[in-house]
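Let me begin by handing over the structure; questions about it come next.
The complex appears here minus one protein chain, its other protein chains still in place.
Labels run A, B and C following the written order; every chain starts at residue 1.
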Amino acid sequence: MEYYPAPGRNHLFVPGPTNVPEPILRAMNRSNEDHRSPAFPKLSKSCIDDVKQIFRTTTATSFIFPTTGTGAWESALTNTLSPGDKIISFRLGQFSLLWIDQMQRFNFDVDVIDCEWGAGADLELLKQKLQADRSHSVKAVCVVHNETSTGVTNDIGAVRRILDAAHHPALLLVDGVSSIGAIDFRMDDWKVDVALTGSQKALSLPTGLGIVCASPKALEAAKHSKSTRVFFDWGDYLKFYKAGSYWPYTPSSQMLYGLRASLDMILNEEGLDNVIARHCRLAEATRQAVRAWGLTLCTKKPEWKSDTVTAVVVPSWIDSNEIVKIAYKKYNLSLGVGLNKIAGKVFRIGHLGNVNELQLLGALAGVELALMEVGYPVTLGSGVAAAQAHLAKQTPLIKSRM
Amino acid sequence: MEYYPAPGRNHLFVPGPTNVPEPILRAMNRSNEDHRSPAFPKLSKSCIDDVKQIFRTTTATSFIFPTTGTGAWESALTNTLSPGDKIISFRLGQFSLLWIDQMQRFNFDVDVIDCEWGAGADLELLKQKLQADRSHSVKAVCVVHNETSTGVTNDIGAVRRILDAAHHPALLLVDGVSSIGAIDFRMDDWKVDVALTGSQKALSLPTGLGIVCASPKALEAAKHSKSTRVFFDWGDYLKFYKAGSYWPYTPSSQMLYGLRASLDMILNEEGLDNVIARHCRLAEATRQAVRAWGLTLCTKKPEWKSDTVTAVVVPSWIDSNEIVKIAYKKYNLSLGVGLNKIAGKVFRIGHLGNVNELQLLGALAGVELALMEVGYPVTLGSGVAAAQAHLAKQTPLIKSRM
Amino acid sequence: MEYYPAPGRNHLFVPGPTNVPEPILRAMNRSNEDHRSPAFPKLSKSCIDDVKQIFRTTTATSFIFPTTGTGAWESALTNTLSPGDKIISFRLGQFSLLWIDQMQRFNFDVDVIDCEWGAGADLELLKQKLQADRSHSVKAVCVVHNETSTGVTNDIGAVRRILDAAHHPALLLVDGVSSIGAIDFRMDDWKVDVALTGSQKALSLPTGLGIVCASPKALEAAKHSKSTRVFFDWGDYLKFYKAGSYWPYTPSSQMLYGLRASLDMILNEEGLDNVIARHCRLAEATRQAVRAWGLTLCTKKPEWKSDTVTAVVVPSWIDSNEIVKIAYKKYNLSLGVGLNKIAGKVFRIGHLGNVNELQLLGALAGVELALMEVGYPVTLGSGVAAAQAHLAKQTPLIKSRM
Partner (left out) sequence: MEYYPAPGRNHLFVPGPTNVPEPILRAMNRSNEDHRSPAFPKLSKSCIDDVKQIFRTTTATSFIFPTTGTGAWESALTNTLSPGDKIISFRLGQFSLLWIDQMQRFNFDVDVIDCEWGAGADLELLKQKLQADRSHSVKAVCVVHNETSTGVTNDIGAVRRILDAAHHPALLLVDGVSSIGAIDFRMDDWKVDVALTGSQKALSLPTGLGIVCASPKALEAAKHSKSTRVFFDWGDYLKFYKAGSYWPYTPSSQMLYGLRASLDMILNEEGLDNVIARHCRLAEATRQAVRAWGLTLCTKKPEWKSDTVTAVVVPSWIDSNEIVKIAYKKYNLSLGVGLNKIAGKVFRIGHLGNVNELQLLGALAGVELALMEVGYPVTLGSGVAAAQAHLAKQTPLIKSRM
């Protein structure tokens, strides 16, 4: 049953949920099974273990919650911090804004660093604050790795260096919802304490899994956290890990089989480094197209460019929502709207998950047609050509077809 | 990829997760879609509206959380109660035990009424407590409608009558995880304030949706609750309901299409009354089989019998886990083990969701074979015959095939 | 979209099409692909090679036609024989009757040996005819291995021995549509020249593949056959085999992926010998049930008993069609009707393909309920008990779960 059917594929270029490839659909096409059967721990353990590879961690403990990114945030905060604890966090887009809202509603004492939307985290200010915090009253620094609303990627390694330089023991909590598995993320190297992502982004699964990795230091903090929690409590999971049954409540077997298929594709078939290179290549091609169209990025500086989503600023006389609407209504292309304070000013092209060069070029061609429809003087083919030029140089042969 | 493949169908007779029928698998066999597209609110609204029918409510507000039953519990409690609030609750099996554990961890003041496992809620004691509570210090009465671990169904209508007789304003919170959509549940008639279920039970979907209905009184209470909550907050949903976009975070489109298919099957094809009658018929057939085997129910009195799960007590010289194991290893039959204090003493036959007479009879035949394997002197065919005798009288022609 | 929806699984116990297990459904859940891509020959070759194992042949050449059993028959005949060629064939049920009809319409000179429906091929008469045929005017002996309409399995090894004893060079053509992959079939040992089956039987796939194996002698005969043929011509296939592209016209990639999954299940997971033992076990259990009901087999002698289908004779005052109807209308059980001259007198229980003990017992319980509905004095549970008694002794632990 389709509500608004259209011929051909839907071109899904929002920055999540992403396209679910056929091997994952196949893996998930199954009835329920008894999660207490002897088979289930095998599946569970293989997923819980292997998912850590996309975080590039061997030291952390992973938790796969039946939830969304918002739930994963909640898990990260409530397991490690107590009400009243001081947190430094950056507000630089809709998702960092929402995470801060959550922090405040859980009664943490959030020192919000507001940054311009389109800019990255103000690390200079962070450095000052941490150095000034001799008493170590700051318990955590919370950063969104990739702010999906503005197409901004923050430098988590730099955050770690600032913490280390200040000899500050604050926990480092990172939202990697729209980055992990697509943009290079080095949990162990960067000594991230809690990192999290969601299934419907780089993993190209349906929504429904919030995946959280906790460092030994975060697990230690969890023992002392006074925040109330049950559903999102790590302790319950750890008890079941020890028992070998893995789940404090019923998981979705379909999603786990899907995750298993996704990990096989990312880790074994394509290879994580190649996945990251592909995202980098598609993102740069998209940025070249934007430049060719004469439009600008919402991202203020190249150092913050995002390899999973490109937010494009439209001229003031154009409502970006109209571009998104016509793309959907005429070309079956789904783009991301501008959110909150950049609503109407920005539209977003998501290029993450299981997507390839020609899918992107088709979408860019569609953006051009939509731009033309709303009256923007675009040269048809210009963005596509710029993107092609980049891809022609960067695209390797498909690994299995060499 | 199967971990322990076996020829033929798996016979899934645990009391959830339940068999997912083909029309639901078909509905869910799809890639992701943009939850901000114009099509999505149509799907969302139709599910949010129609799901209320299985609760038999027109006055309540429904919330479909991407979570499990445990999350739905958390949503029910944290939206309506504040830390320190007094709750009366009954501990009469593993799931009521877990819910009470959750209540305590959220710092509610739980007056636990312990009942024998296998017995229903001690309503006499409830009556005394409520009548004694002149100051109305009790803020909520929490009851599990159907205790899945012991096969006990509580009389929620009677709870309501006790509250009314005592003119007590306490909220009535009901866990209907393994009942709603299978056992008659009358939210409006019984003036239940919060009722909840999970997708992997009567709805025959994968795990992943926690469905919560809140009465106007519960919604009013939510305005004053001081429990911290974000992911499970009703207020966020209500804001998005008003905006017509329905979701404070990304929902699973697959699960919603699946829910739509499930509701179509229950409400339109079979009809809710027929669904309930089918559960009643299959359950009684199962109980007749148990009697024919010379075994007894965990359920202490007929008034508490459950129409979704039958917990069977085995003789003391048999380990019920062995029955479950051999059923799985030899006959690809998944039965429920005994949990917690009745581990090894009880096994459970789930008969809820999209299941029919011959599936049940096949499973009962399998139970007989498993009983024989563990040395119990069962007469092969005896339970099947008893069940058949009941079904022969009660089973109507299939509605669409008359 | 369901035309006559019903709660729970359909119990498909016709002798084909058979239940399609989930791993096959998953394998087939895919879009089309280019059959001229480099990937396709890999898939094709693996199927064409491995399918020979279920025929137990290493010397034959296999052809996978996009057709049904009827098409496979046509391929067997037209590739090896010329119009006017003399064939000996047995008419002992609906499918042997139809094959003979086909032979006659292709202008072969068929010496039809009519046998009672329920009896096997009259091998004594065959012996006489072959010994009398000094001039070797008989070009082929055509036998249905398992006559699906009467539940009769013919002894192909005995046919071979008769041919050999008579030193007769006639080709031996065998219809194994409802046997190969379920009942022991030994193409090489029995020197069968053409053997064939269809995908919707033991292979548990959808209808759509007619699989034909041809001995070197059959291939030699094909060079001289004057029957007109194109679609079903082996020569075209052989040309494409040599070229490594395998297909003279577009095959169904979905069916090939499904076949690959089916072969993996049969050959690698369960093992062909175990598959055959399972069919034997389920068939004997069914026959025990029939006996317990006081009914008789259509099969006249035990030596002809079929391990894939049991045809049950009903008392003369009962119309067997009524049993089939009520089973479908009330219990969602699909049984086979009696065909042609045994219409109304016989119903059939198919027990082939990917099916297990408890599925069968559920179906047998359903047959009992249907028998009762039409007024036959059946003791409920009697057939189930008899079947259970057999299965309890014969069923091994599931291989992967030992």
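The rule is short, and it goes like this: contacts are C-beta pairs under 8 Å (C-beta built on N, C-alpha and C of every residue); 3 or more make two chains touch, one makes a residue touch a chain.
All figures in this text were calculated on a predicted structure; none of them were measured in a lab.
Student: Considering the whole complex, which of C:Arg260, C:His279 or C:Lys330 touches the chain not shown?
Tutor: C:Arg260
Student: Where does subunit B touch the missing chain, residue by residue?
Tutor: Contacting residues on subunit B, toward the hidden partner: 22, 25-27, 29-31, 38, 401.
Student: Touching the absent chain: which residues on subunit C qualify?
Tutor: Against the missing chain, subunit C presents residues 1-4, 10, 12, 14, 16-20, 25, 27-40, 42-43, 66-71, 74, 83, 101-102, 105-107, 198, 200, 206-208, 227-233, 248-255, 257, 260, 328, 334, 336-337.
Student: Even though one chain is hidden, which residues of subunit A still touch it in the full complex?
Tutor: The missing chain touches subunit A at positions 2-9, 11, 19, 21, 23, 29, 265, 269-270, 275, 278, 328-333, 354-363, 365-366, 368-369, 372-373, 379-382, 384-386, 388-389, 391-392, 395-398, 400-402.
FYI, only the chains that are shown with their structure count from here on.
Student: With chain centres taken as the means of their Cα atoms, state the distance from subunit A to subunit C in Å.
Tutor: One centre to the other, that is 53 Å.
Student: Let me have the rounded angstrom distance from the C-alpha centre of subunit B over to the C-alpha centre of subunit C, please.
Tutor: Comparing mean C-alpha positions, subunit C is 44 Å from subunit B.
Student: Give the residues of subunit A touching no fewer than two other chains, as numbers and ranges.
Tutor: 25, 27, 29-31, 38
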